[in-house]
Each structure stands twice: as C-alpha cells, then as structure tokens.
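Sending over a structure as structure tokens; questions will come in a sec.
One protein chain omitted, others in place.
On to chain A.
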Amino acid sequence: MQENSSADEGRAYWQATIRLTIGLLVIWFAVSFGAGILLRDVLDQWSLGGAPLGFWFAQQGAIYVFVVLIFFYCWAMRRIEKEHGVRA
C-alpha cells in the first residue's frame, strides 16, 4: 500500500513537472521565435521607446523573458516538490 501511494505521488509529480515545462516552453517560443522572428513585422507597427517592438524583442526583450522564465521555473519546481512530498 505504501509502495503504491508513493508511486502515485511520483507519477503526479512527474505530470505536474511536464505540464509546467510545456507551459514555459510555449512562452520561450513565443517571445523569441514568435515575437522576434515570425511575427516581427506585425509587432514592428508599435514601438518601445525608440525601438520597433519586434526588433526590440529580438535584441533585448526575449533575453529578459528567458531570465524570468528560469527563475519562475525554480520557484514553481520547489512548490511542486513540496506538494508531492518529493525531497524536503
């Protein structure tokens, strides 16, 4: 019985991790390949300060979002670990 519940916890933990990872990768793709490359011409209609928005994402914005993504991931993983009793 003990065995089973810990295996279930493990499965739930892994599923939560995968969901989080996919979500963050969607954002990763959207800010770099999306905003910086594929949709850049559309975004360039607007500008941030003196820079066309798509261009800004490609040379600055994407990098800032990457940093935030990784730290959010660290925080969310700690929460998931706690929730599922994986590690203290």
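Throughout what follows, contacts are C-beta pairs under 8 Å (C-beta built on N, C-alpha and C of every residue); 3 or more make two chains touch, one makes a residue touch a chain; residues count from 1.
Criterion: contacts and distances are computed from a predicted model.
Peer 1: Given that one chain of this complex has been left out, which of "cytochrome-c oxidase", "ABC transporter permease", "Putative tricarboxylic transport membrane protein" or "Cation acetate symporter" is its protein name according to UniProt?
Peer 2: Per the UniProt record, that chain is "Cation acetate symporter".
Peer 1: Kindly note down the residues of chain A that lie in touch with the hidden chain.
Peer 2: Missing-chain contacts on chain A: residues 10, 13-14, 17, 21, 24-25, 28, 32-33, 36-38, 44, 47-52, 55-56, 58-60, 62-64, 66-67, 69-71, 73-74, 77-78, 81, 85-88.
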